[in-house]
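Selected chains from the complex are presented in situ; the others are not included.
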Amino acid sequence: MTPAVKAILDKYEGTSPAVKQKLARILMHGRLGGTGKLVILPVDQGFEHGPARSFAVNPPAYDPHYHYQMAVDAGLSAFAAPLGMLEAGSETFVGQVPTILKLNSSNSWATSIQQAITGSVDDALRLGCAAIGFTIYPGSDLIFESMTQIAELRAEAEAAGLATVIWSYPRGGELSKDGELALDVGAYSAHMAALLGAHIIKVKLPTAHIEQAEAKEAYKGTDWSNQADRVRHVVQSSFAGRRIVVFSGGASKGTDAVFQDARDVRDGGGNGSIIGRNTFQRSREDALAMLDKLIAIYRNEE
Amino acid sequence: MTPAVKAILDKYEGTSPAVKQKLARILMHGRLGGTGKLVILPVDQGFEHGPARSFAVNPPAYDPHYHYQMAVDAGLSAFAAPLGMLEAGSETFVGQVPTILKLNSSNSWATSIQQAITGSVDDALRLGCAAIGFTIYPGSDLIFESMTQIAELRAEAEAAGLATVIWSYPRGGELSKDGELALDVGAYSAHMAALLGAHIIKVKLPTAHIEQAEAKEAYKGTDWSNQADRVRHVVQSSFAGRRIVVFSGGASKGTDAVFQDARDVRDGGGNGSIIGRNTFQRSREDALAMLDKLIAIYRNEE
Amino acid sequence: MTPAVKAILDKYEGTSPAVKQKLARILMHGRLGGTGKLVILPVDQGFEHGPARSFAVNPPAYDPHYHYQMAVDAGLSAFAAPLGMLEAGSETFVGQVPTILKLNSSNSWATSIQQAITGSVDDALRLGCAAIGFTIYPGSDLIFESMTQIAELRAEAEAAGLATVIWSYPRGGELSKDGELALDVGAYSAHMAALLGAHIIKVKLPTAHIEQAEAKEAYKGTDWSNQADRVRHVVQSSFAGRRIVVFSGGASKGTDAVFQDARDVRDGGGNGSIIGRNTFQRSREDALAMLDKLIAIYRNEE
């Protein structure tokens, strides 16, 4: 256990040794092991967008083993996916990478801003996962239902010694499209995840837009043009740095943008990246090269 | 156990010996036993369309024993039906054919795109079934509810050592009538079933139509005029062939069409057919002759 | 145990001895005991229409004991009623007539086509009942909910060794008023009850009307002017005679019509009558005389 990881774990008060051990397993794994930084590979696009939109550009990615192998070979911190996908490689890759079972999922035809629960804490235990993952949509008309679901699942996971990762993605209700990425909204979403008891908080990198009329007063006279400052504000809103916060980059984009995002996360005090489409929608070679550099950035080598 | 069956079972990682034993029971049974191919007889049309529309054309089929006997005499891999029908022959035919208890069902008067749960895992255990069956309607406004139901039933079945078969039938919401059979939609539906943890996936044979605007990019420049290629894409979308996929032929039709479908399933790497109305809406003699040839096709003898 | 009753019980495959024993208790009781025929007295009109509309024409019928005594004195096969009414005579008449606890009920003010659950399997056990009774309304927008309720209650009853009687009454949704009594609809409703696992199916005597456009093809060229033929079709739709089917006569009417109905049920292969208002809305003397003749018809003595 390195001092960096111990310092992080010490902030998780009122948390059982079993859960801390799972956080440690993620934080001590892979090429960022021991640094307090982490890169997670999430693959739930099959539910969200369907297989062809996700994998046709790189057909080997239709195979769940492809993603496990990528997470292992790139030395990533963890692999997150829904039940079927995690299960499909659970024997071949046992012990090679920490896994996070994504317990809810949406799909392209959804007419409500909500997700279906498609897995359980028992499934996560059976597959030897380190954590459960769950998405909430702050702003949605159904957010109360989701909050109650994750409150129950988190309690069950805690009792089972598993950590909880919350994807907090503003969407729906009165939120404008710009508002989904607004700084005030992103900070609020991270704070909600922290209040809900998330051990790892996953949010999108926010823009400098301030969405809520009522919040404008609180942000008056401040300058948010620098992305690292925005990251710092989200981390501050996550119990002043007492919680691990990782940022997603969204749709597939150029590597320079990916690297700049990572530098900003690092410089703003964030804990790392969760990077899916930008990984598996590249060729394996390109993806490995990209992840190699990403890790170097988090290791302060770039 | 043949090498072909063992190869299939080996792909089911993280699956208990009890569940694999049920898959083996189906895969080793009947005239396709050991080939890795299978033909399943499903009889739930009584719920879906009522008894007269289902059986008046062939009155002996009003009797549940008729279907059991057909599955036994034709050497099929399994018989799937709702509670009442399975129960009605459960002693006479005990041990003669693997059974799948269909746990949900719709009916002609349904005003929502959803099904009622009409059986339980305990019922399946009591009747000695090898698997549970469940229908989801990707595209429906109620799909989240169905996904959560099957997630719970699958977990319960797994704990009871039963396999799970998911009928994944796109329907409802914004889907056009053509879209229900579209290639992108069918591949997506198969993938959803795989992510939900289905051991056997049942879908309809797709057309070459691409339904979703967002998916057109992913399919651009590809040619799907060949049905075997479409089957191959669905199999690819089912974890690159790691899951058993069977195809249904839909409404009753000419035997030539039935046989061509089977050849395409076989040539595209699918695992077999699920064939209901095309069986019991023919005379027993015609049905046996048709199934005989169907099996020959899957045995590569035709 | 007579051969006629044994032949019926033998058709109940996959059914526990405890449940068969309850069916036997009903089939061996009263003046039709051993014949394979049965007449059941149901008294739930108090819930459905209120006490005055049910009993003012024959005031002694306000007393639950009146109905128990009628069932006993007329030598009927069973007495079916909601919780309060069964309970009110459960000591005085203990062991004198098999009872069926009706678990759900509607009322005159209902604005949805559905019933409230007003009793439980535990209540049925406590009161020493032979079976539970449950109404479904095929055609209703809420039929899925009812199907799931009875699936659960049936499983619970089975585990407790109680038989299940399903009242399958088409109503609601797109059904026309004529359609509620249509032959195709009645046969469909009986089949649904059979698939749901009913041990005894209760339907209304159908007319020759065919309601569903999709079903017309299946009935084309057939003649349903004879009521006994219609009964035979309903029995055929109930697993080709593998299930006990009893018919209700509906609103109070002349005795000649009641007797003709019974002859048609008998000649069409139905198992008997369930006759409420036509019993208790006559004087006790008239009712006993009518039931006496009804039983004679089923005993082939008239």
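Observations
Going by the order they are written in, the chains are A, B and C; count residues from 1 in each one.
Everything that follows uses one rule, which is that contacts are C-beta pairs under 8 Å (C-beta built on N, C-alpha and C of every residue); 3 or more make two chains touch, one makes a residue touch a chain.
These numbers were taken from a predicted model, which means no experiment stands behind them.
The complete homomeric complex described by this structure file contains 5 copies, of which 3 appear in the displayed model.
Note that in this section only the chains that are shown with their structure count from here on.
A comparison of C-alpha centroids places B closest to the centre of the full protein. Annotation, subunit B versus subunit C: rotation angle of 70 degrees from the Cα superposition, expressed as a multiple of 5. A straight line joining the Cα centres of subunit A and subunit C is 58 Å long. Subunit A and subunit B have centres, each the mean of its CA atoms, that are 36 Å apart.
Chain contact summary for the complex, subunit A toward subunit B: residues 46-47, 49-53, 56-57, 59, 62-64, 82-92, 105, 107-112, 114-120, 122-123, 126-127. For subunit C in complex with subunit B, the touching residues are 11, 13-15, 138-141, 143-145, 147-148, 151-152, 155, 173-175, 184, 187-188, 191-192, 194-198, 212, 214-215, 217-219, 233, 236-237, 239-240, 242.
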